[in-house]
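Excluded from the complex is one protein chain; the other protein chains are retained at their positions.
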Amino acid sequence: MDWIQILNNSASSIISPATLAYALAALGLAVHFGYAGLLNMGIAGFMALGAYGYAIGILTFNLPWWAAALLGLAASAVFALILGIPTLRLRGDYLAIVTIAAAEVLRLLFLTTTFDEVTGSADGLSGYHGSFRASNPIPEGTYGFGPFMYNEIGWWVRILGIIALILAAVTVWRLMSSPWGRVLKGIREDEDAVRALGKNVFSYKLTALVVGGVIAAAGGIVYALPSAVNPGVYVTSLTFFVYTALLLGGAATVFGPLIGSLIFWVLQTVLGNVLPAAVDAGLLPFMSNIQAQTLRFILVGIALMLIVIFRPQGILGNKKELTFVK
Amino acid sequence: MSPTATAELVVDINNVVAGYLPGVNILNGCSLQARRGELIGIIGPNGAGKSTLLKSIFGQVNVRSGTITLDGEDITSLRANQLVALGVGMVPQTNNVFASLTIEENLQMGLFQRPSAYAERLEFVTSIFGELGKRLKQRAGSLSGGERQMVAMSRALMMDPKVLLLDEPSAGLSPVRQDEAFIRVSEINKAGVTCIMVEQNARRCLQICDRGYVLDQGRDAYTGTGRELLNDPKVTELYLGTLGV
Partner (left out) sequence: MSSDITPPVERPKTTGLHVGEAAPGVAKTDPIIVVDGVRRTFGGLTAVNVDHLEIPRGAITALIGPNGAGKTTLFNLLTGFDRPDAGSWTFDGKSISGMPAFKVARLGQVRTFQLTKALGLLTVLENMKLGAKHQIGERFWQSLFPFFWRRQELEIEDRAVGILKKFKLDAKSEDFAASLSGGQRKLLEMARALMSEPQLVMLDEPMAGVNPALTQSLLEHILDLKDEGMTVLFVEHDMHMVRHIADWVIVMAEGRVVAEGDPITVMRNPAVIDAYLGAHQELDLGVVTGRYEAEDADPTTDALASDTVEVSDIEEEASEESK
């Protein structure tokens, strides 16, 4: 087992676009679930809208990359409104059911051959990197040190991703430490008490749904920036992976989702390298190489269950402040 | 008529501390004994913990310290379904019948742990509440408050309880139906059922009970036989005063 190689890959994954994308998605979910108490089980759908909005914006509407990104964000905001307006007046479980269904509907719409011209159906979309790469200010070449060696495109993607992440984190932090955030905190605990004080509870919940959705869409865009948009990615499992990252770090904090995503992806990378290598080295004789890859995901599922049962507040969270734990 | 002091202890509540929210105790060290065949009344101001005391017997509130025994067996941490099997019957104040079921089905629900005894228990219940037998097919949701309460009591009686807990049986009833409710509880008790009744109408409650407990701030403020408490000037002044006094 080549440990140097494994370590290199793992370290590199710390700032990979996938990690940054997960951090943004988890941050968006933190706004929904951690701060507003909304049980959104379709965060994958918001990410999909961001990614597809971006790709379709470039390929079908010939928009420059930054306008296409805005299109992706706007699509997510509209989606949040469509989901929220009918369901937020009902019990929380209804939102959960509706969001799972909605995300699946979206994925199937992207998958169906009816819209093949626009969405690429099962093949997805690719080849939209033209204007993005053209706008890259970094001159051609390879930069970095140690495990962090990327070319100018790789750095451009990472820099933008990090900027997006910082913007989102600052926004969420500002929001939650303001009087607006205080009202949301009250709503999380007892909606009626906050209503009795004259606050429009529905409007706050809807706004939170939109804000979180837009941030998650940004995650989808960052994920799609350097590669391709594939409908097979935005499945319900993705939602559960984001939840794992979020709960691991701490649901109702700003840094929780970031740290959780980091650990999640580094671990994924480590396991993704270690397990197959272990199989090759004969340490796991009952498994094949491909099965070892799948084992990763099984382990994620188990980890999610363990976190929820034994440490729902995650690493950074405060158990006393949790409302979804009795 | 009333059981002697040597009759065996059915329910023994010893120094119970309990509450719903963490850190907030409604009961602050409350004790109560009920002997076989007795009618026990619990009165006191709102917020004193009367309903909470009943709920702590029935496993519906966190008992933080103290013990509750039934016929000598510790039932403090048991849940409601286990308690019903052991013979604790509960008549809640609200939501006490299945509105979408008929009276007959409600009574059958009371007996679902021992369905074979249905005919025998039905006879017992209709001997106390004659009119029930004539209206078995009526939907419980169409009944008035007083009628529902009668059905709720009957349902609890179907499983031949060792002790019947009643939470404010007269609540929400017109004046004359309140009197009727108290008479019903008295009839149930006369038929041999040990009863523990929480009530807001303190005077009526004390008139029909064998022994009473006055709760205040989650503690036993006064206790004695029903007659003793009715004649106690302190109790009268603080808890039984008619409105104008």
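All chains are identified by letter, namely A and B, in their written order; residue positions are counted from 1 within each chain.
Here, contacts are C-beta pairs under 8 Å (C-beta built on N, C-alpha and C of every residue); 3 or more make two chains touch, one makes a residue touch a chain.
From a predicted model like this one, the values you see are computed outputs, not experimental measurements.
The chain not shown here makes contact, within the complete complex, with A, B. Note that of A:G141, A:G198 or A:G282, the residue touching the chain absent from this view is A:G198. Annotation for chain A: contacts to the undisplayed chain at residues 171, 174-175, 178-183, 185-186, 188-190, 192-201, 207, 320-321, 323. Interface with the hidden chain, as seen from chain B, comprises residues 1-2, 21-24, 26, 45-48, 93-94, 99, 141-146, 148, 168, 170-180, 182-183, 186-187, 190, 200-201, 203-204, 206-208, 216-217, 226-227, 230-231, 237-238, 241-244.
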